[in-house]
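Entry: chain A
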Amino acid sequence: MDQLFVNLKAWFLNLLGLFLPDWLVMLASIVVSGVVILCLGPFIMMYLTLLERKVIGRIQNRYGPNRVGPWGLLQPVADGIKMFTKEDIIPAYGDKLIHLLAPIVIVVPALMVFLVVPFGRNMTAVDLSIGALYFLAISSITTFPIFMGSWASRNKYSMLAGMRTAAQMVSYEIPMTLAIVPVIMMSQSLSTGAIVAAQNGLKWFVFTPWGLVGFLIFFFCAIVECNRPPFDLPEAESELIAGFHTEYSGMKFAFFYMAEYMNAFTLAAIAVTLFLGGWQGPLFPSWLWFFGKTFALIFMMIWFRGTFPRFRVDQLMGFAWKFLLPMTLVNILVTGFWHFNPGAVGWGVSGAVLVGFFFAITALNRPFVPEKRIYELAE
Partner candidate 1 sequence: MNLIPLNHILIFSLALFGIGIYGILTRRNIIGILISIELVLNAANINLIAFSKTTSLSPETGLVFVLFVIAIAAITVAVGLAIVLALYRSRKTIFADEVHLLKW
Partner candidate 2 sequence: MDLLQLAIKTGIYTLMAGTLVFALGVVMLKNLFHAALSLAAVLIGTAILYLVFHAEFMAAAQILLYVGAVITVIIFAIMLTEHIAERSIIQRNKQSLPALLGVLALLVLIGKVLLKTPWPVNPSTLDARVSVSDLGVALMGAYVFPFEVISILLVGALIGAVVIARKDSRP
């Protein structure tokens, strides 16, 4: 049961090997992996949109979409048909080539990250020796098509949104990268398969003091990288119409939408791999554990969306540079200390240093927090 998909693929390749030469079977193996990922990505994205609308609906004390199929299960199909058949409007003075390229360039990296995600035991598409670094590099390309999209629209609001988005994404990449460093230190390898194998049994990294802090920092940075609320200043409907994808409609908007949800899934999957133990778990098949943990994290992301108000842009930047970055640096030091002092001393001192530093940083930042505005009501 655990190796169900691996055995399916091996059976299929054996069947092909009966009447095809060797190198063609190798090519077929690559094609099968590619096709599975290309189908899995958009399929997950479709049902993620439905999940989000239902959960947000329940948080807001109403049902989500429930007309289109039983429990609204065919709603994504209806959404897809709508997106395909909408008219494609291009701004007249915009840059047509870049307007066309931006949605394409944003979807390709979102799909490429699926290659290093370990979906189960022996179920990584490509176990690269630099898996974690590959994921960081590919998700850092995402800032670039946002600029392209906002520039090509020739719209003041799109340009403002694009610059804010780029600043936000570049600032939050740094705590994200530094939060991964303790994980790499402890598992002595950059490959995602090795990182999951180093957390065997129930020794997940999140149950250690530095792992917990690292997981929280990485999770916040992941929410920012997908432009999800409460950090969704680039797409804030009340301020910037729709941000950098204002002038997009139809299938191009669907690509931006797809890239955002696939990014959310991928970042949750990587957080699970690096901190929560990947596919490790006692009783059930490994891929069931993996998808369960990933969807638990995605549920938390949707919960944050329904609960918190939006950050202002200066609060956002201050949070990254003045709070998250020092925390990640102290985290790295504490990890080293924890590794060389196993036992109660290591745990106690690490926990104390992290908590103490958190309070110190909050106290140091207090003079710089903008003061609350006092509203006077007219009588």
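Here, a contact is a pair of C-beta atoms (placed from the backbone, for glycine too) under 8 Å apart; a residue touches a chain by one contact, two chains touch by 3 or more; residues count from 1.
Here is how the candidates were picked: all candidates are chains of the complex that A comes from, given by their letters.
Note that the structure is predicted; figures quoted are calculated from it, not measured.
The candidate list 1 or 2 contains one chain touching chain A in this complex, and it is 2.
Chain contact summary for the complex, chain A toward candidate 2: residues 23, 95, 98, 128-130, 133-134, 136-138, 140-141, 143-144, 147-148, 151, 159, 162-163, 166, 170, 173, 188, 190.
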